[in-house]
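Single-structure report; data block below.
Just one protein chain is left out here, and the rest sit where they should.
First chain written, first letter: the chains are A and B, and each begins at residue 1.
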Amino acid sequence: MSTAIDARPAEGLPVDGEPLLVVDDLSTTFATPRGPVRAVEHVDLSLPRGRTLGIVGESGSGKSVLSRSIMGLMPSYASRTGSVRFEGVEMLGADHSTLRKVWGAEMSMIFQDPMTALNPVKKIGNQITESIKEHLDYSSAQRRDTAIALLRSVGIPEPERRLNQYPHELSGGMRQRVVIAIALACGPALLFADEPTTALDVTVQAQILDLIADQQEEREMAVILVTHDLGVVATRADEIAVMYGGRIVEQAPTATLFREMRHPYTEALLRSIPRLDLPSHTRLEAISGRPPDLLHPPAGCRFAARCPYAQDRCRTEEPPLVAEPGGRADHLYRCWYPVGIAREQTTLDTIAEEAHVREPGDEQAVDLELVDDDAVEGNVD
Amino acid sequence: MAGSGTAHLGDPSDALLRVENLHVRFRTGRGTVFAVTDLSIDIRKGETLGLVGESGCGKSTTGRAIMQLPPPTEGSVTYAGDDLTRLHGEDLRRTRTKLQMIFQDPISSLNPRRPVQDIVAEGLRIWAKSAFSPLAIVAAVLTLIGIILLGIAVFGAGIGPAAVFGLLALIAGVGAGAFHLAGFGQPTDPSVEGKVREVLDAVGLDPDVAWNRRPHQFSGGQCQRISIARALVTEPDLIICDEPVSALDVSVQAQILNLLEDLKAQYGLTLVFIAHDLAVVKNVSDRVAVMYLGRICEVGPPDVIYAAPAHPYTRLLLDAIPEPDPDHRGRRAPEQGELPSPLAPPSGCHFRTRCPRADERCAAEVPLMAPTGDGRFVACHHPLVETAVAVASTPVG
Partner (left out) sequence: MPAETPIAQLNMAIEPAAADETPAAVKAKGIGVIGWVAAVWLILVVVVAILAPVLPIDDPEAPGAGRALPLFTEGHVLGTDSSQRDVLSRLVWGARASLTVSVGAVAMGMVFGGTLGLVSGYRRGRIDTILSSLFDVMLAFPQLVLALSLVAFLKPTAPQAGAGEVVEAAGGLTTIQILILALGIIAIPLLARITRATSLTWSQREFVTAARAQGAKDLRIMIREVLPNALPAMFSIALLSVGIAIIGEGALSVLGMGVEPPAPSWGNMIAENRSVSRAPLNALFCPVIALFLTVMALNYLGDAIRARFDVRESSL
């Protein structure tokens, strides 16, 4: 794409009222020796400034691939089709120098593991100022001041002293704060947080999520929060996209999703997590089987093989991602026989009411299917 | 918190295993790490004891110290009348087969080069009577030839082709002997095969399918099932589950938790369930012990503790958990500072540096366990729930 970064409109002004990020029919395919793996298919998203989109899924669902596909951080054997417009500029096929101006400055990413995301032999101060040096025309004194301000804003005590420390001198939580400070250094408009707290303790996790929320409010930043933890997105995201087998299977504003979930997978996910408010020894409803092989995806609905409600149609014909006719336009799902319409609605409360203590001999979801040797390479994510 | 004391220990006759005044310290380049400090806990027959806390609280170290892998620095671990810390060699190895472990990482805990039946059968084969196999005969003959030829060389003939051959025979003989002692060349025992089939069946794997496959052909959840089968095969009384589900996806996690509960009932097991996830621990435990920086904060039935935590640290943990419920939005985690270094834990109560209720007494005295009257014990000078008796304490020193 030849559009130079300078051609885009002044900072913050959307083009024709378009949201900050518009993803249109994005698919990502990995070329493997065993054939193409369609890790992400037909994803449409839009995200205005200041909002948080939660992407939820299990490993292999394509959630991490999706966030990296949007950002353009792809290995050479991946190919993308569709469109990703960021601040009105098409990012798909943009040349490397354009992307480099955007990466770190306009879009940045927080990784799961703060141990590997920081360079162990560089002082923290230098790691923070690196991207400022790259993208902004600051003097070294200004860079230092910015770095100190950043460290203070992410809640690191004695920031002046920390500038001269190395990553190993900090605890895991502190390191993740440094990673966030680096991501925020150039005031990005869009922040990707890929499992930002999975490697951290619960008490630290809460602090880090609060920190991201504060920074988001202060900077009117859009955030894409990728996680496997429904608890994290329930309280942090404005909108949630549930991914399964490389597709978005349900997408809705957070409150709607939890009150009127439509897709059996969302329901199953919510039923399978142990909850604090339910008594001890409550039987969990596990999902049997395992995610589809993306090298040879099934013909119909990707979830059909594991779905308790699946019927013949589900196995032959893939449902489209649509809103319910006459229902909320912002609640999309991909199911022929949705929960709450084709059958009774499940919510957090109904799960709590149905909770029962385990007894020996309860039916047990099993997972007997072997990993096929040929399919091994098919698992991406 | 983080207290000492033994008030919470039940009647020794109910206990399957009793840990008293356990200390674990590691020497590192930067100083001594106080991983576990003066910890006492009893594990009662047939219960699931949950050990919960953040990373670095010593929960895994406690689990391993019970197994004597490695043995604790101080303290006693009493099982079936024996103090495991005083057992050595064969006695320890034999007693320990009644205690088994399941690990967090399903990949790391299975040897990638061995087929499933071999992995599961290992526990039985280790204790099988060593038969006099052809391998042993070969080893003995070669060693003998080697010694004779070398002897002849030394006492006269000098170094020649016979001596060189003797040396080679000796090396080969010793090598074959080592392999014999490692259990190679033993005849297959049909009763072992039957037992392996039985446990594979019990953990929900088809023995015929799984039999000769290697771990990489299984998913994470299935690998965890294999680990459980391996632990079950020696018919243990106690299984220590060290974060058995934290590396798994939520849907698989539920399968494994349900499986563990079923097996516990089926085999009459006692479980120690170590995890950082409070919801998971609550789901499977009969009793929960919350740990912080090497000590126990409170211990009691999960429904009691989770409904009204008595220790400020438990409160902090529970407040920090994100509930999968959008109504909880906007609740902020309290700022609680950082975990102190285990190289230099605070004096008195270990939690005092992050505790909103801490005062001078907390710095001066280690709180002891005191009952709250509902089956729960707490070690705190200023608990959130009234204790039945005033919290006793020991001065620092």
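Some points to look at:
Here, a contact is a pair of C-beta atoms (placed from the backbone, for glycine too) under 8 Å apart; a residue touches a chain by one contact, two chains touch by 3 or more.
The structure presented is a predicted model; accordingly, all values stated were derived computationally and were not measured.
Touch with the chain omitted from the figure is made, among B:9, B:57 or B:163, by B:163. Only one residue in the set A:26, A:40, A:55 or A:117 touches the chain that does not appear here, and it is A:117. Within the complete assembly, B:122 is the residue of B:14, B:74 or B:122 that touches the hidden chain. Residue-wise, the contact with the chain that is not shown comes from B:215, picked out of B:166, B:215, B:294 or B:346. Residues of chain B in touch with the missing chain: 64, 67, 69, 93-94, 96-97, 99-101, 103-105, 107-114, 119, 122-123, 126-127, 158-161, 163-164, 171, 175, 178-179, 181-184, 215-220, 223, 227, 230-231, 234.
Keep this in mind: only the chains that are shown with their structure count from here on.
Annotation: 34 Å between the Cα-based centres of chain A and chain B. Across the complex, chain A meets chain B through its residues 58-59, 171-174, 201-207, 209-210, 228-232, 234-236, 254-255, 258, 268-270, 272-288, 290, 348, 358, 360, 362, 364-368, 370-371, 373, 376.
Of all residues in chain B, those touching chain A in their complex are 54-55, 204-206, 209-210, 213, 216-219, 221-222, 225, 249-255, 257-259, 261-262, 265-266, 276-280, 282-286, 301-303, 306, 316-326, 328-333, 335-336, 338-339.
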